[in-house]
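Just passing along the structure, written as structure tokens.
The complex appears here without one of its protein chains, the remainder shown in place.
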Amino acid sequence: MLKYSVKRILLAIVTIFIIAAITFFAMNAIPGGPFAKEKAPEPRVQAVLEARYGLNKPVGEQFIMYLTNLLRGDFGVSLKTGREISQTISTSFSVSATLGAMAIVVALVFGLLLGSIAALMRGKWPDRTIIFFTILFVSVPSFILATLLLLIFSHGLGWFQVWSVTETNYTLPVIALALYPMSYITRLTKSSMLDVLGQDYIRTARAKGVREQLVIAKHALRNALIPVITYVGPLTAYILTGSLVVETVFGIGGLGTHFVSAINNRDYPLVMGTTIFLATLMVIMTLVSDLLYKAIDPKITFD
Amino acid sequence: MSDYHPDQIPQKKPFSLQLDVSKFEPATAAEKEQHDIMRESTTFFKDGMRRLFKNPLAVLSIVILVLLIITIVVAPMVVPYGYSEVIRVNGQRDRSVTNLRPFTYSQLEQQAIDEGQQVFPHIFGTDELGRDYFIRVVFGARVSLAVGFFASMIVLVIGLLYGSISGYVGGKTDIAMMRIVDVIYSLPDTLMVIMLSVVLDQVLGDSLKGTILASIGNNMLSLFVVFGVLYWVGMARLVRGQILSIKNNEYVLAARALGAGAGRIIRKHILPNCMSVIFISAALQIPSAIFTESFLSFIGLGVQAPMPSLGSLANLARGGMQVYPYKMLFPALGICLIVLSFNLLGDGLRDAFDPKLRR
Partner (left out) sequence: MSQPLLQVKNLHTMFPTESGEVRAVNGINFSLERGKVLGIVGESGSGKSVTAYSILRILDNPGRITQGEILFEETDITKLPRNQMRQIRGSKISIIFQDPMTSLNPVYTVGNQLMEAIRLHTSRNRQQAQERALEMLELVGVNEPKKRLKQYPYQLSGGMRQRVMIAMALACEPDILIADEPTTALDVTIQAQILELMQELKNKLGMAIIMITHDLGVIAEMCDEIIVMYAGRVCERGTADEIFYNPRHEYTKGLLRSIPKMTTTKERLTPIGGSPVDLLNMPKGCAFAARCDRAMKICLTEQPEEIEINPDHRAACWVNVKEGALAQGGQNNG
């Protein structure tokens, strides 16, 4: 277990380093580089940039400088506003994190529930209905879903206020964000549950005289959950990228909205900083879910 | 055996039987063979296809996809408007032709009709620049499907080459190649796609002007590059796994013992045996590519105007959503139908060909 953890953590560190490298050098391939002077309108911003990134030095040195800055939590400054990117992240990420955490919980709870129901009632109408809707939900791009929800329930029926500083109702954004991963988890749980229900140890439990509800709750569910744990990493990644779209559609001023407008404004340092921040978060969540998987599943021998 | 009770088990003493001697003649081989009713033997593929066509949703999705493909092939031949063409009536521009509702005509068009001229109806209306919306959606569907198709082809080719080399050669090469795959696999793909698209968009810049690639557009090209760089790893893993499981089969060993070369063994023995799985998963790349394209369109990195894609059309329509909801509806329905059909088909194929579900 220890050896595996060390290996896995090293891979995560390497991955984060590679992401930083790709991001930095890709941005440097842009004619004029990401910190090009003509793109920074104000002389004040220019001066800050020169000092911070060592723009006169060779690219390799610039990269090392950039990395050390990152390690100190310094993501640089925005080209457009001259504001500290770390400050932008720290102020806007809390909204995104709240939204994302809610969506993750909703997706997991309903996904597990619906998936188990589908597996236990395999071939009957609840199973068919659930599976039909999961296929439907994974076929709608999130910005269309978000727009439709906004149009129908906010503008049309008026059940939910449009998002503003005073009106922060998370219901619609959470639904828009959670439906896709929920559907995925439902399907994952169903197939995992079916797999487990066909295992010999389930027959053993029945042969012992364990009551059917307990066979499911004690013997099947816990085993069926194990593969779902590995999805927590990708789930986080999906939620974080999905929130770019959902925040923009609903006008929520989270990190996602800032990221999308940075892309449209070609504010490269902000794109870079946000990419590295989000990517690191995703890599860490994948790491956590992998380690959790190893810790929970005693079937895997620790070698 | 005193446990047995006469009333439980029917008793017959042979000595009390009247025998029909003819029945006790030995049976001929032919008679025995006839007796041994065997189930109709089918190949794995035939059996799977039979199962697939028994699945109503899968059949429905095939029908929808075929209808869609016919539409996007035939419609541009029938509809007299171009996707980037602002509608003119008898060579005259008409201000009232913008934002028409489905099946309505502009003032000039109405005049022309009244004068007895034929005007082809605007099935989905027109957009804000006065272009026929139906043909734009049709071209959007073409672009989206083409993006999906080429992206999955790129994934297929690279994944197949990489995976089969890695799986076939094995040993240290395999380990090294798979480490690279592991690293790429652990990159957050969507973020990398966004970043590479931003960069490529700028890097390619004007350098494509005048080449054939220019017609595809920077963003599309960067989308393909991104797919070529990032998305092949899943396919490579699948191919490698398939090859490893087939490689050690007796018939492959036999072929090798007979002196067949590596290329021949891969082509003749290994690929035919894993093709169905590989093609199914390549086909399932299409909806994911369509999704990625629509996502990039949304954040402003999709195909370039005036070329439409379903994603960019839907995104553009978000602006006037409350006034012209149908403009959102048509491309959105298009994406959903295409992706839904592929997903249903993929599900059907998996169910039909999954040996675990066979009885």
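All chains are identified by letter, namely A and B, in their written order; residue positions are counted from 1 within each chain.
Keep in mind that, in the parts below, contacts are C-beta pairs under 8 Å (C-beta built on N, C-alpha and C of every residue); 3 or more make two chains touch, one makes a residue touch a chain.
Remember, it's a predicted structure, so these values are computed and weren't measured experimentally.
Considering the whole complex, the residue from B:32, B:46, B:93 or B:179 that touches the absent chain is B:32. Which of A:9, A:175 or A:210 touches the hidden chain is settled by the complete complex: it is A:210.
From the set A:15, A:62, A:147 or A:223, the residue in touch with the chain omitted from the display is A:223, counting the whole complex.
Contact between chain A and the absent chain runs through residues 198-201, 203-212, 219, 222-223, 226, 296-299, 301. Listed for chain B, the residues touching the missing chain in the whole complex are 1-5, 8-15, 17, 19-20, 22-27, 31-33, 35-39, 359.
The definition used in the following text is that only the chains that are shown with their structure count from here on.
Between the CA-based centres of chain A and chain B the separation comes to 26 Å, rounded to the whole angstrom.
Within the complex formed with chain B, the chain A residues making contact are 11-12, 14-15, 18-19, 22-23, 26-27, 29-31, 135-136, 138-144, 147-148, 151, 155, 237, 241, 244-245, 248-249, 260, 263-264, 266, 268, 271-272, 275, 278-279, 282-283, 286.
Touching chain A in their complex are the following residues of chain B: 182-183, 186-188, 190-192, 194-196, 198-199, 202-203, 205, 287, 291, 294-295, 298-301, 311, 314-315, 318, 321-322, 325, 328, 332, 335-336, 339-340, 343-344, 347.
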